[in-house]
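For this depiction, one protein chain was excluded, whereas all remaining protein chains were kept in their positions.
What follows is subunit A.
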């Protein structure tokens, strides 16, 4: 053990690019996390819970029972006005105008050259009102891009990052827990839908979304209601094994579920087609959109001359692949690990990696990861590693 190892460890989570502001931000639940004994970490300029106890136990709780997350670092941006839909269709790659009121869509915002600026969830709250949820590390970039792209549209882009706290309850017990503290019609709330309601006495936007691979809900509330809601959910989940969960298990949960993380699987040097997510780009929608030309070329190129492919890797041994490690075959570098962790569900180290198309087929022989100089054997598999039984 060394001091540097511990220092490195504390900042080894996800996309930890430094913020322009040096002031660390704290969520409305900060004091509560500390009272629960959370280990905190700097994540995209926010002081966030990394874990409360064992991150493996938290991971297993979400897979088998339920977990409670503070995700208040996520960046909410509200877009309103008669041309809100037209603006988002122009600014984002998806067909946002076709999203029904009360529904949500996973989409991306790209540069003119097709590079991914961020992946987003867009909720249509009303005919002329949308909420765009960006990654904490990209919230300013997304806000700036939307504001710039709004020129000429009859629509307003509003920074609502400080207007919301976000609490997620995820896992198979989450519908029962939430039902006990709300009268909202949760059975009628489909995956990727959101409705306004009251939860534990406080007004909330209730969304059936998540980043864990489990059924679950994300609750957007005013920051001043966050503590009350957290405590009510904690009490409601007491009998069914709900535990507070930190960002560490959120990362292993999303990795098992094959979900990309910005800064790892998604970057400005990749298009959605490079990331295997070309389906989010809707060329058939009305009007022009930022990146259309470059993305059309990227789509054609992906057909003729496939780029590196995002695959899953499962270790045969016990050493863990980490982001940036090279993937090798026959002594040649054939790819790079973008995310890696010990998988609590599989009981083995797993990774996502971009590899040359020739080595991307599940079952490809002879693929390894260079783990600090030694080539450890890995099995190539299709993503995701884990899919819940519905």
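Keep this in mind: a residue touches a chain if its C-beta (ideal position, glycine included) is under 8 Å from a C-beta of that chain, and two chains touch if they have at least 3 such contacts; residues count from 1.
Note that in this section contacts and distances are computed from a predicted model.
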item	value
Per UniProt record, name of the chain withheld from view ["Electron transfer flavoprotein subunit alpha/FixB family protein", "NADH-quinone oxidoreductase subunit N", "Glycine cleavage system H protein" or "V-type ATP synthase subunit K"]	"Glycine cleavage system H protein"
Among A:72, A:248 or A:338, the residue in touch with the chain that has been omitted	A:248
Of A:125, A:226 or A:341, the residue in touch with the unshown chain	A:341
Omitted-chain contact residue, chosen from A:30, A:55, A:173 or A:265	A:55
Residues from subunit A at the interface with the omitted partner, ascending	1-3, 5-6, 8-10, 12-13, 39, 50-51, 54-56, 248, 251-252, 318-320, 322, 341-342, 349, 372
